[in-house]
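For reference, the structure is listed below as structure tokens.
What you see is part of a larger complex, with each chain still in position.
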Amino acid sequence: MPIKIIVTGGTFDKEYNELNGKLYFNKTHVSEMLKLGRSRVEFKIVTLMLRDSLHITDSDVKTILDECLSSEEDKIVITHGTDKMVNTAKVLGQFITHKTIVLTGAIIPYAFGSSDGMFNLGSALAFVQTLPYGVYIAMNGRYFHYNNVSKNRQNGNFEEITIKND
Amino acid sequence: MPIKIIVTGGTFDKEYNELNGKLYFNKTHVSEMLKLGRSRVEFKIVTLMLRDSLHITDSDVKTILDECLSSEEDKIVITHGTDKMVNTAKVLGQFITHKTIVLTGAIIPYAFGSSDGMFNLGSALAFVQTLPYGVYIAMNGRYFHYNNVSKNRQNGNFEEITIKND
């Protein structure tokens, strides 16, 4: 069975508008990236939305959840903005127990070259093929369980939540 | 414990000589690629050699095997030219049973941009973290057991060896 790739937007897919100098969404680059990566993994792409994750609403998260729940495929990669990735992962993690779901994203738009997007997409596809059922985030070459991860706002990296005991 | 990355060369690390228009090896780009990928995986790089895999000798394979055997780390990624990658994997697979070893490479030099290298490196690092002990090849977004893989010379892709029964 193919891997499902659910596109929701994020820095991954941002482009530069030459006329006004602003970043915007035009279309997803995931298929192009997989082609460039010479991927031979069987996959199926669904573009649910193209959103900066700062603008992802509760209703959007519900749409993502519904897509995961109704999906035939039990291996799902979700591309997502990094700012609210942990939040979406937590919602999915509460409902989904019989699928492997890996959320991933990028810090640099793919269209700007020299991106972390290719690296993250490669690792997300690998993790989804090998990790047991559960909801994970794949960033910085690592994977994190949905309930033990946060984004460090200072450096942009994802980290385990460390509990300090006194 | 960190992941060990053993560099042996391959298209991954080829560069373009501006003066004579030929491809050559100068130094490995793996650290730079990991930085670009915003990798936060703990790792240790050993550059064993920089060879086109067409020029890898039996003695070179022995050197790679020795490095794997004597390695403290039990998770090892090896960057390697694609032409003889299967051959090296088979030798390692016969001797190494208590480590996870993932060989990877690229079809396009990293230095030429728009490479499959970032994608493959991302997937190799993910596979080495999640696969059980054994020797594998990570190419085209997939992983293959060392004893069930071949490179398709027509299209450059790696494939399972399919056994046809009559």
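For clarity, chains are labelled A and B in written order, and residue numbers in each chain start from 1.
Here, a residue touches a chain if its C-beta (ideal position, glycine included) is under 8 Å from a C-beta of that chain, and two chains touch if they have at least 3 such contacts.
All values derive from a computational prediction rather than experimental measurement.
This homomeric assembly is drawn with 2 chains in place; in total, the structure file defines 4 copies of the chain.
The rule is short, and it goes like this: only the chains that are shown with their structure count from here on.
A straight line joining the Cα centres of chain A and chain B is 26 Å long.
Chain A makes touch with chain B in their complex at residues 33-34, 36-41, 107, 113-116, 118-127, 129-131, 138-143, 156-158.
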